[in-house]
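Input: one structure, supplied below.
One protein chain is absent from this view; the other protein chains keep their places.
Moving on to chain A:
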């Protein structure tokens, strides 16, 4: 597959934004019929490279050729027309429209100006059959899972005679079965000769599907490698550009002593807390300094539990005791007053306020708790923000930049900082490491350990069992919107046992992950 000519080359690409050099002299090439993984930490320049390629941004320097012809797209529409299609991390489709409408929106087959709906549906059906998807093309897209929506986005992308398909973190919200389905489609497209550019943070997936890897770091090119010739450890080293002591250091923390913590009054004790349609009543206690992991498959009710603990949703029934005295957590403001903080898994919709600056986003929760009449003095704001921008290594380190200009991992750190300055007694982290790179992931994991050593209780939610096991004193397991077990993290607990608990027989195949 590599002996042919590249379908796409990018040579000497540079791109700067005010205050940030996003790309510097980067080369990239893509051959037909290959899956090429683009790897790098948050802020390495992956997204910028894709946006330069698809014409969202102009280049400052460098050339792009498609089939040997120099091209310069003025926008994604033009790129798509030339055969370069992109499917973004967050699916950019309209969930209220039907599947068929979504596939053909903006380029419906027309007759005398009128849309030929029969034709639209027929072609949509044919296209989905090609991808082995059996969907009702007239049903609203929103009635299907996120994974199916992703496939529909891909169907839309490849219908336009795509020769280059760009998948920007398509798997970050899919479960194992859905990822397998996506990979099947990717292999099929690859065999048809389409060049696929694949961005992901999951190393295993790279080694499962990619033929070739290009690594970026800090806006510069590190190198291009054949997957078969680059071991995982080597890849990680190239991505973060430092030795892996950090990762190994964390391993030593793995088995954490629960006994000492469980003495005394629990910080938060809930009993029979539940919400119809979201999660069945459950009881859970969390002590100061304890990390409680919440494991379970996507959609098993992990997030719902977290939202009840924070008052983001209102519980139907049940009791809450804080420090042993009866209390309630009915609204976020009330929970915050009690010393609870919550980092939502949905950064964009429920976390950041995009147009406010990094500084304003960080002080938001603290300011809300003080009330608007008592503004935090500017000097104090700057102190706090500077401290956390440094401590969490938020880049760019300019607190006055609108937070929407930051990469996903850095936005996550901003949210963490928002809660850390409120000095919560219980911090709820819902998938804090999802969709972010290894370096930032390690930093966040280390932070959780430090915080709990300092006496903070943490409710830690993650789809990665390894991460849950590494950090937690106790693991609560969710299955089908029920809390089915609470397991102490002693020598006997391993990923295998958690998976068995999640599976409990009926869900065996999904637990293979």
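Heads up, the rule we're going with is that a contact is a pair of C-beta atoms (placed from the backbone, for glycine too) under 8 Å apart; a residue touches a chain by one contact, two chains touch by 3 or more; residues count from 1.
FYI, contacts and distances are computed from a predicted model.
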item: Protein that the absent chain corresponds to, by UniProt name, given "Sugar transport system permease", "NADH-quinone oxidoreductase subunit L", "Pyruvate dehydrogenase E1 component subunit alpha" or "3-oxoadipate--succinyl-CoA transferase subunit A"; value: "Sugar transport system permease"
item: Option from A:336, A:429, A:444 or A:457 whose C-beta touches the chain left out; value: A:336
item: Chain not shown: contacting residue from A:70, A:109, A:264 or A:375; value: A:375
item: Of A:218, A:271 or A:442, the residue in touch with the unshown chain; value: A:218
item: Residues of chain A (touch criterion as defined above) contacting the omitted chain; value: 17-22, 43, 57-58, 218-219, 310, 312, 331-333, 335-336, 342, 344, 349-356, 360, 364-365, 367-376, 395-398, 400-402, 405, 418
